[in-house]
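Only a single protein chain was left out; the remaining protein chains are all shown in position.
Showing chain A:
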């Protein structure tokens, strides 16, 4: 196998069908960028989940009269509830938060909105037990056991909000995957078309090659490599797009939530980790498509 020969054939082929080549690169790049975006969201979800893993709490809010009267949790039913929660095998840790502490926290959370803080009185906030669970995935043991007990106003499971948040992220991820799939179909058909076109424009060469006894590798490898080279260029472009998207858009949009430790950012290392997969997918798909096309449409 003469590498220089195959290489020059590939270059000639790509230049000859330049418009098709560009179309192929663009569709491949967009498809892969979407796939990569989806994969980055997956990584972001994973990282954000660990951020919350040990912080998920169940809040047992107390009725208004207890909140008003028992700021130290020294009388029943507050004292009894605290003892019951401490004894509960599902509970890791219990903290009592009285009205004043609750108000302090409220002020901290909404320090960016002073009007809201000004309008709120400590009296409008209930006292609560903040319960950390041994198994954060099973908050229902607490919600079911303590809802409706005397002195309990309601039980709020934080993970419900998190679930909603993660569902939104998952939905976004699924959407990028779905669009990526459609674009991938378009890219696939374009690859197949380009290989056929390439083989057609070079039918004289291929005919002569077959006649003089070139092996199938010699006749078909240039076409296969053409598809793979365009796939690889598409993948590199997709990676570039992701970096650009991160720097010019994502970093700005997520700047506040990242600072507040609500979500984890997409780092350069994430893109670096996703990149080899994109290249592998690009090479694999273009190679398989090219090979199948040659087998189906091009006589050897």
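Here is the rule we go by: a contact is a pair of C-beta atoms (placed from the backbone, for glycine too) under 8 Å apart; a residue touches a chain by one contact, two chains touch by 3 or more; residues count from 1.
In the analysis below, contacts and distances are computed from a predicted model.
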Please identify the absent chain by the protein name in its UniProt record; candidates are "Class I cytochrome c", "Cell division ATP-binding protein FtsE", "ABC transporter permease" or "Thioredoxin family protein". "Cell division ATP-binding protein FtsE"
Pick out which of A:11, A:214, A:254 or A:288 touches the chain that's been left out of the picture. A:214
Please identify which residue in A:5, A:161 or A:182 touches the non-displayed chain. A:5
Considering the whole complex, not just the chains shown, which residues of chain A touch the missing one? 1-2, 5, 204-205, 207-216, 218-219, 300
